[in-house]
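First, the structure itself, so that you have it in front of you.
Shown here: the complex without one of its protein chains, the others still in place.
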């Protein structure tokens, strides 16, 4: 079917290729017109603006927004609300906060526009070759575009999760779990690194990927990473984070739920952003105060 | 090749079947002679005692011990030390603490007996159809029996990890990671359970198993579990643990390593064993003392 | 000096007594007119409504609001904004979120009214006999009422912390620390409770209050609590929480700060609210899936 794609970054570009492979008619726009040109060469119809993109779609129009969550997504959706009409469908495939999606669904509904909040997992490779999507919003609107998800996802790789917000909520929690699994794997390798034994981490990850209880895609990626840099000597252990892990913890707090593993996974990421901590200084100063323990001077 | 199996419990029995399928000659013993009879019916040679088992093997004799870690393993190994001779090989496939394995390897070496410490993962199904094993000990002894591992493990599913202790150490850390991954998954579902949405957990687990970053065998098991009991209403959230998670944390402490996720996974298991806590009572009493906050009377 | 007190609950009533003892002229209002009558008997001037209270004050009017944080505080402040005039001073002595205080300070400023956000610690006894207060807001407004703080606080027990919001922010963090200290103390006693020794907890708390590094008011309260119920057998370990601990964690997340101890103190409180957890069910179900470990049936 025909659909517009707004945003041709890492995810949007791969998604567009995936859609073209599956014989969908893609009208594509990005502020970076180079990316538009490149995808046009692969068969997409290029658009010079959001308005241009909308004008090139036939009704009911379907627009997939794949731009960074936050203000950029907001601006695109505000613009789309002006340009679209009743029964048109907007899909937000980015990592938006589900509370924003709830609000946006309500706002677009005022204009009769359907809004689907779609969490996407699987990374760039998934976007290109088959991803996993979790979809929230109006069930009939979903049915209208279901074929898209059938085509771009791996088998059994999409789920209509329920009413508005439920798609991004599920993606949020998915990422919370991901943080915990990654930290668990990483802690394990840190123990190995400090252990009295001399392990080959790539081989360890490989054997764990074959028959063990902890075999997983993340462990496969671990194997890949070690195959490129056996001891990860080339990089620093700085753990950035986007918003979903934090949102999961905030949601857990709002629900009065104990999620220590997800919370600590996040906090250890924050800790990794710093060379030194004020917490550490206070504790060191206190040890010096009561026990005369020496401190490390700067 | 010919080998003896001591222990025909959940793991040992499945392993024996696996070995028989792969045309190995199995001499089997268990204190439960019923189990010996059953496996004999499938082609194994039954033994009536550890000594009987040893007497039925030709030199160099290979004995795989698959009994509960701790005193039972200890007793079997002590007995084997008396019965075996130079160049015989003992394999401990149980969840023994690597420090015990280091000691046992040294003790058996006194008698010229080789000891391989083998961590086994993959559960009962793995033992039956293809498991994952991590092997520590003398490299030549390993080479002698490598064909066994080739046959009973999935492809790429065994690793000679290095000197004595390194096999059980790797299994220990594997289980530490497993604890963290399980807790991460479980926390995610708890957030979903308390969320404002009404998810079908089996479907959620299924979609996460198809194309998502967190796809994994544990998530497949989660899908299975929800397929049998959609809300897990039939069971209580009591999380038992065997020793390896605890050993991983103790090892981390000895190595001065921060493993908050593995440690908390373990501690939440301990917490789940109790209906009420003294910690909670003290905090509740303190809140009452300073703020006059009401306490919940028993 | 003269001031109005709105709210005669546990904190407000004790505070009013404290103010009367210190020869301040108190005009008091509470929706519970019984409380108004009781405090009037002690020398306060009773008021029948917020408007009545305001009318009984001379300019510049000073009103201390001591009602539950949230909607009730909001309603009182909205009403006061209508009733008060330029240079009047409103003090919020409750546990309001500092972000609310920032907003309220700005809104009241529109009408020329000064707003002081005052965190109060020390419990009911402190309110009665000498508390600890942390004050944010306009410095001149603070100077106008400083004598009040001098009188109702213990020596060195009040601090002008800085601009609007800084008082409630400091109280928020104070409570975060409090959560951590309480949990630390409580965990220690839980270890003692499960230890092989038979300790007298009241005596333990007492010795720790005399000369040890961990001597503290909280440990004194622990001693008091054990003096009343030696093993806390009469209460359940249900740990309620008001908002400040949660806000501290949320603030830490916003600041990308690792505060594992405060976060876990909060999460263990949440955990204590439940008899059973979905997390536990999922982990138990998974153990059953891969290892055939038995689950506890309901």
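So that you can tell them apart, the chains are marked A, B and C in the order they are listed, and the count of residues begins at 1 in each.
Here, a contact is a pair of C-beta atoms (placed from the backbone, for glycine too) under 8 Å apart; a residue touches a chain by one contact, two chains touch by 3 or more.
As the structure is a prediction and not an experimental result, all values here were calculated from the model.
**Q** May I ask you to name the displayed chains that the omitted chain touches in the full complex?
**A** A, B, C
**Q** Given the contact definition stated above, which residue among C:5, C:132, C:148 or C:282 touches the chain not shown here?
**A** C:132
**Q** With respect to the chain omitted from the figure, which of C:43, C:162, C:243 or C:291 is a touching residue?
**A** Within the whole complex, the residue contacting the unshown chain is C:162.
**Q** Given the contact definition stated above, which residue among C:49, C:212, C:227 or C:294 touches the chain not shown here?
**A** Answer from the full complex: C:212 touches the omitted chain.
**Q** Which candidate, A:26, A:39, A:182 or A:214, sits in contact with the chain we can't see?
**A** Selected residue, touching the omitted chain: A:182.
**Q** Tell me, which residues in chain A touch the chain that this view leaves out?
**A** Touching the chain left out of view, chain A contributes residues 10, 122-125, 182-183, 185-187, 189-190, 193-194, 217-218, 221-222, 224-225, 229, 232-240, 260, 264, 268-269, 271-272, 275-293, 295-298.
**Q** Residues of chain B in contact with the chain that isn't shown?
**A** 213, 246, 249-250, 252-253, 256-260, 263-264, 266-268, 270-271, 273, 277, 279, 290
**Q** Give me the chain C residues in contact with the hidden chain, please.
**A** Residues of chain C in touch with the missing chain: 121-123, 126, 130-134, 153-159, 161-163, 165-166, 169-170, 173-174, 176-181, 183-185, 187-188, 190-192, 194-199, 203-204, 206-219, 248, 251-252, 255-262, 264-265, 267-268.
We take it that only the chains that are shown with their structure count from here on.
**Q** Based on CA centres, what chain would you say lies at the far end from chain B?
**A** Using the mean of the C-alpha atoms as each chain's centre, the farthest one from chain B is C.
**Q** At the chain A/chain B interface, shared numbers over all numbers used: above half (same) or below half (different)?
**A** Counting shared over all numbers used gives more than one half: same.
**Q** Could you put a whole-Å number on the gap between the CA centroids of chain A and chain C?
**A** 39
**Q** Hey, how far is the Cα centre of chain B from the one of chain C, in Å?
**A** 48
**Q** Please report how many Å separate the Cα centroid of chain A from that of chain B, as a whole number.
**A** The computed centroid separation for chain A versus chain B comes out at 34 Å.
**Q** Show the residues in chain A shared as contacts by 2 or more other chains, in ascending order.
**A** 213, 252, 256-260, 264, 267-268
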